[in-house]
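Below, a portion of the complex is reproduced, with chain positions unchanged.
We just call them A and B in the order they show up, numbering each chain from 1.
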Amino acid sequence: RRKGFPEVIFGSGKTADQIVELFKRLMTQHKIILATRVSKDKAAAVRQSLPELSYDHTARILYYADKPLEPRTKGAIGILCAGTADLPVAEEAALTALAMGNRVKRFYDVGVAGIHRLFHHLEQIKQCRVLIVIAGMEGALPSVVGGLVHQPVIAVPTSVGYGAHFNGLAPLLTMLNSCSSGVTVVNIDNGFGAAYSASLINQLGEE
Amino acid sequence: RRKGFPEVIFGSGKTADQIVELFKRLMTQHKIILATRVSKDKAAAVRQSLPELSYDHTARILYYADKPLEPRTKGAIGILCAGTADLPVAEEAALTALAMGNRVKRFYDVGVAGIHRLFHHLEQIKQCRVLIVIAGMEGALPSVVGGLVHQPVIAVPTSVGYGAHFNGLAPLLTMLNSCSSGVTVVNIDNGFGAAYSASLINQLGEE
């Protein structure tokens, strides 16, 4: 892993004990360490042993940072979604992006069903260097955004929906078939992966 | 079938001979008869026997009408799609709607990738009584339209696309999961069915 990058633990399916042990081992060598997909209870258990860790409830990320997280980039990563249901994924992306040193701008009320709000924020959105566009239900937002902007768009389908949604399959297919150019896609609910790629892209504009 | 309704033959998988025979039988009793999904060649073969039939190349509909088709309704059915690829489905809907006596308004360049054109036509679109919104690729258009208007929207996914489109499955799922209210869905490429339902709805406003 590149120097200066945070170290990341995939918390899902690991016990609190295993996570404690991983943090202990990594804390000797790394300045920022994230554990994603950590439930509230598991986080509390880990923090009994390691009270220096911070926990973000919405992002479900437990993390260690040797000093407060601060953006180092001029360019910003814009994160767009329609509302509360997608917040966990959006904040997983936001905190990951911040931990990688990026400025982050949040646009969390720009769903397709109320498209005027998207237009309301459009100028600000266009000033970001790269966009992460998150959507559950039918997942149409990245297509709409991609048609309006010239930035690279990373689309994240979420598992928010029911019935013929098939736990995120519907918006995943929507995004893969986007008729707007400039849209690439990551796995369902993968806010972390979107932020990681967005960070690599944002850094290119800094150099 | 209700008096005054056109009689409809599903042409796919029937031979020219079978279609000739069906028309002959039905022409003794009906004033308008449509055969949908009839290829150019099959239509030509049928018209050798029945030169009084008309054929619409784009809609792939072969039809008999005892007098020229004319709209009888005040209210209009609006038909929206993004462009040439969806024309066969859009025109199948348009001709079916006309054959059922409806005024039809076409908006055929309003795709999600160039959303300003949709806004350009919005006032006219809002004056229709019911909308048929057709889309292939990711199928996001009905969600966008549904969020902007108060008319009933009938969404038609098309088989236009490739790869993870799975011959229309992608836009079908998109439309079923629409986050805009007021959207109902018909089968992939089913312009006929959309127009049939739209006509029933449009008639309600005439009474």
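Note that in this section a contact is a pair of C-beta atoms (placed from the backbone, for glycine too) under 8 Å apart; a residue touches a chain by one contact, two chains touch by 3 or more.
These numbers come from a predicted model, not from an experiment.
Here 2 copies are displayed; the structure file describes the full homo-oligomeric complex as 8 copies.
One rule holds for everything that comes next: only the chains that are shown with their structure count from here on.
The angle needed to superpose chain A on chain B by their Cα atoms is 180 degrees, rounded to the nearest 5. Computed from the mean C-alpha positions, the centre of chain A lies at a distance of 41 Å from the centre of chain B. Interface residues of chain A, counted against chain B in their complex, comprise 82, 111-115, 137-140, 143-144, 146-148, 161, 163-166, 169-171, 173-181.
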